[in-house]
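Here the structure comes first, spelled out in structure tokens, and everything after it is commentary.
Only a single protein chain was left out; the remaining protein chains are all shown in position.
On to chain A.
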Amino acid sequence: RAGLSAKPSQYSTVEEPTSYEAVTTYNNFYEFGTGKDDPARNAHMLTTEGWQVQIDGLVDKPGTWTMDDVLAGTTLEERIYRFRCVEAWSMVVPWVGFELADLLNRVGVQPSAKYVAFETALRPEEMPGVRTRVLDWPYVEGLRLDEAMNPLTIMATGVYDEPMPNQNGAPIRLVVPWKYGFKSIKSIVRITLTEDEPPTSWNKANGREYGFYSNVNPEVSHPRWSQATEREVGGGLLAKRKPTLMFNGYGQEVASLYDGMDLAKYY
């Protein structure tokens, strides 16, 4: 393996990471198909060479960044995070990345900015899944600025100390470990600082099931299933369910972001 020599982080969990095989073959990345194994089968079609990320909106230095620009001067860290999907399965993933706050500080966030919007690449010739309108493409996501600036929020460029596999969102993706997995948008081509809450793909598709915040919350059910427990992927045929933790266990770091908010209303 390549060996990104990422530095260990105080934010990593001590839990045992899910196997590399599970992390890289069990994916939701609907641009490459809705089956869990479709991304691993189809994402090789994505060309990541020459990748560019446009950063615009309410920033001091808007512009288009190459991956070299993005990574220049950053220190890659290994962040071993719990990952909880809205479908009630979970993993432990050793991400490699850097804090989003670091990138946002480099572009200079203007005082009027309150949200960060993200957009995934849309390339019909490389993404067989976008031929059907499962979602309104391109995939978009968003965070409140204080969520984006939280040290737990990272831009990931690798897993298991090697460059990000395409099916996991190469070359650069968001990871927000206290929110359901779909918030952690993959293969990002655009980051826009905005004053208003940006639209998000799953919220547009079904607002009753997927809220803007989508914080992991065992007490607020998804309308079609309970979120109280989860099945850890890779545990085999007889894996026991385990209780889901509020904010996916990251309450100490992030609960204060939501002081005074009714999380059943802002789900």
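Everything below uses one rule, namely that contacts are C-beta pairs under 8 Å (C-beta built on N, C-alpha and C of every residue); 3 or more make two chains touch, one makes a residue touch a chain; residues count from 1.
The criterion applied here is as follows: contacts and distances are computed from a predicted model.
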item	value
"ABC transporter", "Transcriptional regulator, GntR family", "Anion-transporting ATPase" or "Protein-methionine-sulfoxide reductase heme-binding subunit MsrQ" - which is the UniProt name of the missing chain	"Protein-methionine-sulfoxide reductase heme-binding subunit MsrQ"
Selected residue (touches chain absent from view) among A:Glu87, A:Glu126 or A:Glu253	A:Glu87
Among A:Ala22, A:Ala101 or A:Val189, residue touching the chain not depicted	A:Ala22
Missing-chain contacts mapped onto chain A	18-19, 21-22, 25-26, 30, 34, 36-37, 87, 89, 132-135, 205-206, 221, 223-226, 228-229, 231, 233-234, 236-241
